[in-house]
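To start, I am sharing the structure in question, which I have written as structure tokens.
Every protein chain except one is present and positioned as in the full complex.
We call the chains A and B, going by the order they appear; numbering starts again at 1 in every chain.
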Amino acid sequence: MNSSHLTTRAAREGSAPGSGKPVLEVEHLSTCFKTDQGVVTAIDDVSFELYAGETLGIVGESGSGKTVTSKSIMRLLSEHLSFQKEGSVVRFEGKNLVTATEDEMRNVRGARIAMIFQEPMTSLNPVFTIGWQLDEALKYHTKLNRAERKQRAIEMLELVEMPNAKRRFDEYPHQLSGGMRQRVMIAMALCCEPDILIADEPTTALDVTIQAQILRLMDELKSKLNTAIMLITHDLGVVAQTCDRVLVMYAGRVVESAPIAQLFDAPRHPYTKALLSSIPKSGRREHGKRLPTIEGLVPSLFHLPPGCRFAARCAYRDAHCDAVEPELTDAGPRREVRCHYPLEAPEAN
Amino acid sequence: MAKFMQQRGVKKLLKDRLAVVSMWVIGAYLLVALGVLVGNLFTEGGLKSETELRIGPDNVPGAWATQSAEARLRDATFYLDSIKKASRGSDPAAAYAALEWGSDRLPAWKPDRIESEIIEPADEISTALADHRELEGNVEALALLDRLEQVVRARIGASHDESGNAQRSAGQSFRMLLGTDRQGRSILVRAIYSTKVAVQIGVVSALISVLIGTILGAAAGYFGGVVDVIVVWLYSTFSSIPWIVLLMVLASAFRGGDWDGTLIPVYAAFCLSFWISPCRVVRGEVMKLKELEYVQAASAIGFGRARILFKHVIPNTAHLMFINFSLLFIGAIKAEVILSFLGLGVKNEPSWGVMINHAKAEVLNGFFWQIGTATVFMVILVLAFNTLSDALQDAFDPKHV
Partner (left out) sequence: MWTFILRRLLYNVPVYLGILALLMGALRVNDPISGKLGKNPDPSDYLALEQRYGLDQPFAVQYVKLLGDVVTLDFTDVESWTNDGLFVGEMLAESIVPSLAITVPALCLTSVLAISIAIISAFFRGRPVDKTLMVLAVVGMSVSFLVYVIFGQYWFAYLLGRGSGLSYFAIGGYESGLANWPYYCLLPVLISTFVAMGYDTRFYRAVMVEESGRDYITTAKAKGATKTKIMFVHMLKNAMIPIITRIMTTLPFLVMGSLLLEVYFNIPGMGRVLYKAIQEQDFPVVQTFVAIFAALFILSNILTDVLYALVDPRVRLS
């Protein structure tokens, strides 16, 4: 499969960052929710590492557990409606965030790991000014005085290329457009220079042109501030433009992880392959041919099959797939795949 | 899509155990009310006459309560006095036969036997008892009291054995179960009868209000323009007068007219102030529905506007109608109590409001059973409706504040 049009970012893969020690290690993270119909496991045994200066993409359909993963790391899920299974570890600076105290978590949130969200329209508090909301983060995590904080906030707004930063400081969120609000969110997330930025579908709600600007901005800031980014998205196009490495999730499980170029060139999991082939290919439309889609639905988390979770929709399935769930196994350098019959890696080209 | 949502709501509602229990409770009340209504039609003089019947002394507590010696003496004296009063007339035999407390009456004895077996010994004991100032803890006096009750009260019943001892009827025991009010009437009978009044007021006023509100609200939301302006003006106007004042003004406007003494002024007052909230909610919902695809599609196909409104839009506000109905039902029952207190509510019939209002003087003397009974009857019904409307809102409108 040729996906060269998507691999602009991946072309830099050769000099990929991510050597050395990871900043964040997630091991066997499982998060369960208590619902009316019983306990449901939203993400099951998720493990990965994030290295400094790297952009890790987490891809999957809605309901695959991408957002739950990020919110579990930040511990933003309701404490009496959800819990992590025994043995879940989110190691950050030698500490397990899953068992950290609320005080310890507060010092991590915003200061060391920051987050931006999908809906810039509702993620900012409507009754406080932009300045107030930027100031709040600085107040919690720095020792700057009031004037210094204001100066820093304005600097940050300028850094995210906010026009008229000084004036915007005193404006309310409803006076800004969606793209500008997302810039404010980014400024807010980065103002304490965090080690990790988790971006949960940061561009989904934005226009395509604004989307490109925001992605470019994040990329620039990443190299400027040497922040590791965890980018959660369902859009493989976005992944292609920005990520170094990708984690593909399906029904609460990691099904494949790979460096970007390898994933696009040679997906090893049938689900990844199906995802890639459902992207429209610009410039080479095959007339009269329908864009392939993945038949069927993601299984309900309440009624998971005993075997492979993708089996019902998989073109390569057999009886073994229905009976036994595959393990996540190594499939080359820094590659893992969860499949009994991983697709063959094509000849090197 | 909308139908699907509705079904999901219904399913969710039926899964909510509290909601199901409250529906059963409401059903039971409706049955009781229906029973009273039917009974009223098919019994002579109606069950209503039963509520006015004197069944014994005043302020007798319920069957479970142990009465103080003073209260027992008072009750025995009440019966004795009525018997003595009958004996003083020109035709004691007829007067004795006419004595009735509910279904209780004296044994069918000749007047001289009643004189010698009841009145004379009872008088003797009463005189002896009068020497004792303190009854409580006074063994001698209590023995006398027991004998007095033996002589008087044990003779009173629906049927009698050969020696004239009473066999109290089931009906009378039932009537006395929760005691009597200030006029010796059965509290239980009145409370049960009041269920009919409450359900009647609740159903009629909530139903009419919801209908008026839904039609006006749907028309305003759907047609917009002048219709909307008029409806909004109308409800802004009505809601600028607090309901209690509106009720008072309306109730007094009806006073002296042909409908005075009926429930019609009460219905009218409730409907005129209650239609506002369903109207407001339905208008908002219809404005939202109007933009939905299937409604747009229906109008693109060329369905008439009225047809779309009644076939597609109004049915989709059904959940709002239910929620408002149950809220207004509660409102009506509670408002009835206040109107009755103000002397503008139910007349010529007992109702919980009338009972609570009557009871306010009794409370100072420590007689709680009337206010207690009326309150418990009312609280259970209102609580059931409150629970149900919460469940309805959860099931159909999870984002409701």
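In the analysis below, contacts are C-beta pairs under 8 Å (C-beta built on N, C-alpha and C of every residue); 3 or more make two chains touch, one makes a residue touch a chain.
Given the structure is predicted, the values throughout are model-derived calculations rather than measurements.
**Student:** Kindly state which of the options B:T43, B:S116 or B:S236 is in contact with the chain not pictured.
**Tutor:** Residue touching the absent chain, from the options given: B:S236.
**Student:** Given the contact definition stated above, which residue among A:T35, A:S62 or A:N107 touches the chain not shown here?
**Tutor:** A:N107
**Student:** Just to verify: which one of B:V21, B:L37, B:V245 or B:A297 makes contact with the chain not shown?
**Tutor:** Residue touching the absent chain, from the options given: B:V245.
**Student:** Taking the full complex into account, what residues of subunit B touch the chain not shown?
**Tutor:** The missing chain touches subunit B at positions 233-234, 236-238, 240-242, 244-245, 248-250, 252-257, 330, 334, 337-338, 341-343, 352-353, 356-357, 359-360, 363-364, 371, 375, 378-379, 382-383, 386-387, 390, 399-401.
**Student:** Just the residue numbers, please: which parts of subunit A touch the chain that's not shown?
**Tutor:** Looking at subunit A, the ones touching the missing chain are residues 74, 76, 80-81, 102, 106-111, 114-115, 117, 119, 122-128, 136-137, 140-141, 172, 174-175, 185, 188.
By our rule, only the chains that are shown with their structure count from here on.
**Student:** List the centre-to-centre spacing of subunit A and subunit B in whole Å, with centres computed as mean CA coordinates.
**Tutor:** Comparing mean C-alpha positions, subunit B is 62 Å from subunit A.
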